[in-house]
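Here it is, the structure in full.
Only one protein chain is missing; all other protein chains are in place.
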Amino acid sequence: MPRYIVSRLVAAAIMAVFATLVIFLIANTVPGDPVRAQLGDMAASNPEFLAAWRAKWGLDLPLWERYLLFLKGLVHGDLGISIASQRPVLDDIVNYAPATIELATAGFLLSVVVGVPLGIVAAVRRDTWIDHVARFVSLIGVSSPTFWLAFIVLAVFYGELQIAPGPGRLDPIAFPPDRVTGLFLVDSVLAGNWESFWDALSHLVLPSTVLAASTLGLITRTTRASMLESLQQDYVRVARAKGLKERRIVTGHVLPNALIPVVTLGGLAYANLLTGAVMTETIFSWPGLGRYTFRSAAALDFPAIMGITLVVAVTYLLINLLIDISYALLDPRVVR
Amino acid sequence: MSLAQATAVPVSIAPVASKRRRWWRRYGLASLGATIILAWILIAIFAPVLTSHSPDLVDVTNRLKPPSAANLLGTDALGRDVLTRLLYGSRISLTTGFVVVILAAIFGTLVGGIAAYSRGRIEEIVMRVTDLVLCFPPIILALAIAAALGIGATNTIIAMLVVWWPKFARLARSLIIVQRSQEYVEAAMVVGLSPARILIRHIIPNSVGPLIVLVTLDIGNAIITFAGLSFLGLGVIPPTPEWGSMVSEGRELIEQWWVASFPGLAILSIVVGFNFLGDGIRDWLDPKSRRR
Partner (left out) sequence: MSFVKTIAGTGQAAPTSATPILDVRDLRTQFFTDEGVVKAVDGVSFSVAPGETLGIVGESGSGKTVAALSLMRLLEEPARIVGGQILFQGRDVVQMTAEELRAMRGDGIAMVFQDPMTSLNPVLKIARQLAETMLVHGKVSEEQALQRAVTLLGRMGITAPQRAIDSYPHQFSGGMRQRVMLAMGFSNEPSLLIADEPTTALDVTIQAQILDLLAELNRDYNTAIVLISHDLGVIANVCSRVVVMYAGEVVEEGPTEQILTDPRHPYTWALINAVPRIDRHVPGQRRLVTIEGTPPDPLNQPPGCRFAARCPFKIARCDEHPALTEIRPGRKTRCWVTQAGENLPQPKTQVAAPATVKAGMDHGEGTKLRRGERMLELRNVVKHFPLPKDTFFGKQKVVHAVDGVDLDVAQGETVGLVGESGCGKSTLARVVARIHQPTAGSVIFHGQDISNASQAQIRPLRRRMQMVFQDPYASLNPRMTVGEILGEPLRFHNITATPAETRERIGDLLNVVGLSPKAAARYPHEFSGGQRQRISIARALSVQPDFIIADEPISALDVNIQAQIINLMIDLQERFGLTYLFIAHDLAVVRHISDRVVVLYLGKVAEIAPADKLFADPLHPYTRYLISAVPIPDAEVERKRKRMPLQGEPPSAIDPPSGCRFRTRCPIAQGICAETAPPVVEHKPGQFAACHFAGQFK
């Protein structure tokens, strides 16, 4: 097992570097012009200013040299300076990541806590009302555009009913808790600031629900399908022939098998939530990586894009590794 | 599953399903989905006939009017008829959905097929490349590419294609590998048929089922993604009527809920349609679910 993990980690590192190369090539071989995007037409029409600006950001160097510079910086933990924010990309990422982690984790927990039991009950009570409810929920979850769902919940719960707070992580006039982890829920508990905790939590409800919707749909579907598959296996009949209670058959025999594919899907879904909360963050004015990504992309801020790509790819690869490890732990047939 | 297996006596009525119920169970979902999609296709084609308004006509005096007899779904911030823009918007959504998925499916299937057939080094390289693309969340990669290429439907479609093909490559490869070890493919080899003929007559016809299911389900996904990119301002150039950008235009207008709500519902309905159709086809192709 340790050997397997090491070999997987090496492979993941190689993949991550390749990923930056891909993004680098895409970013530098397409017609978009960062100068124009950054400086505006006025400045860009001044050739001297333009040349100086290009030299400052290394845009005058040949492609391969620029990539090597990026790699060199990478080795020293330096992801470069963001063109747009003028700060080190790494600092920006560290700054924005906690908001996203908090949001994605809340959304993920929500979809697992609701989706898995819903899928289980739907399969066990197949073709009853609860099964129909589960199917409806998952269908709406996977079919709704996130940005629209976000609008609807904001319009209903914040605008109309006024029972939920508006966009943002905290009340606009409130101060954030002292930064330790950057996760407001954790930091406020550490500081003993319960007011801040409830404020952060209530601000988290709408965006995490919206973010969870499609994941919830997927998890419910997969759990249900996987449970049905497992319920049809011969060992279920054997368990009945032993005289086991139905509840025990479901929890003791069917679930351990049925959850294996759900773990894979759940892991991938979490990776997606962590890296793909762009829409939700935009609408809820959530100062996370998603919004940072969007702004960097719109501004063609290459150092930032490269840095984010790297972080995203590493997150993906690590979560994939975790999935494979938990797979090996859950399924004794996988020998490593 | 029934909790009390083998329900013992008494048996009241023989629950043999009526013909209509049987038909509904087998084809109901798929035909419902197909009906929704067909309806939207017809709307896209006949949009000018269905409405007397123009989608781009700005009328500031008539802005943000709630739904009424004159404007069934109200008007937006520039006084344009929401219903009209919604009907016209189906054109671009359907087009991008079909174009992205079908092109990605063709390209991906070819690549996956080549990988499955060549085995060895080429397969290894192809699969690593798909891994590479798959380790970016589609929306981020598409965002980066779309931003780099510039705003516009064509550029957005290109960006989506880049992130869309790998899943088809993987599916096609695994399907073909499964088919290659089937006894009827071995039989075709023993009969002496050429590899091309085996591929075309034996392997492909038996692999298309799952591909068609994925294509169908995925058109819905592509429509959502494209609308999302438009929502972020990358999809279409205003004032082109497009559902994602319509939601975007109305997203601050919580009081004037009709501006953003209806385009979103349109997306929801069309995606539900593709989901029904895809699920229906899958149930239909899957011998296991056909037991009852």
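Each chain carries a letter (A and B) given by its place in the written order, and its residues are counted from 1.
What we mean here is this: contacts are C-beta pairs under 8 Å (C-beta built on N, C-alpha and C of every residue); 3 or more make two chains touch, one makes a residue touch a chain.
Please read these numbers as outputs of a predicted model, since none were measured by experiment.
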| query | Can you list the shown chains that the hidden chain touches? | reply | A, B
| note | Of A:Pro47, A:Pro62, A:Gly77 or A:Pro332, the residue that touches the missing chain is A:Pro332
| query | Given the contact definition stated above, which residue among B:Leu193, B:Ile212 or B:Leu253 touches the chain not shown here? | reply | B:Leu193
| request: Kindly state which of the options A:Thr20, A:Asn193, A:Ser208 or A:Asn257 is in contact with the chain not pictured. | output: A:Asn257
| query | Taking the entire complex into account, which one of A:Tyr4, A:Phe18 or A:Phe49 touches the absent chain? | reply | A:Tyr4
| Thinking of the whole complex, not just what is shown, which of B:Ser174, B:Asn206 or B:Ser269 touches the missing chain? | B:Asn206
| said: To test your reading of the contact rule: which positions on chain A touch the chain that is missing from view? | reply: 3-4, 7, 10-11, 233-235, 237-245, 248, 252-253, 256-257, 260, 330-333, 335-336
| message | On chain B, where is the contact patch with the chain that was removed from view? | response | 1-9, 11, 14-17, 22, 25, 182-184, 186-195, 197, 201-202, 205-206, 292
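Keep this in mind: only the chains that are shown with their structure count from here on.
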| field | Chain centre separation (chain A, chain B; CA means) in Å | value | 23
| task | Quick one: which bits of chain B touch chain A in the complex? Just the residue numbers, please. | result | 1, 3, 5, 128, 131-133, 135-140, 143-150, 162, 220, 224, 227-228, 231-233, 244, 247-248, 250-251, 254-255, 257, 260-261, 263-264, 267-268, 271-272, 275, 288
| field | Residues on chain A engaged by chain B in the complex (per definition of touch) | value | 15, 18-19, 22-23, 26-27, 30-32, 123-124, 126, 139-140, 142-149, 151-152, 154-155, 158-160, 231-232, 240, 246, 271-272, 275-276, 278-279, 282-283, 293-294, 297-298, 300, 305, 308-309, 312-313, 316-317, 320
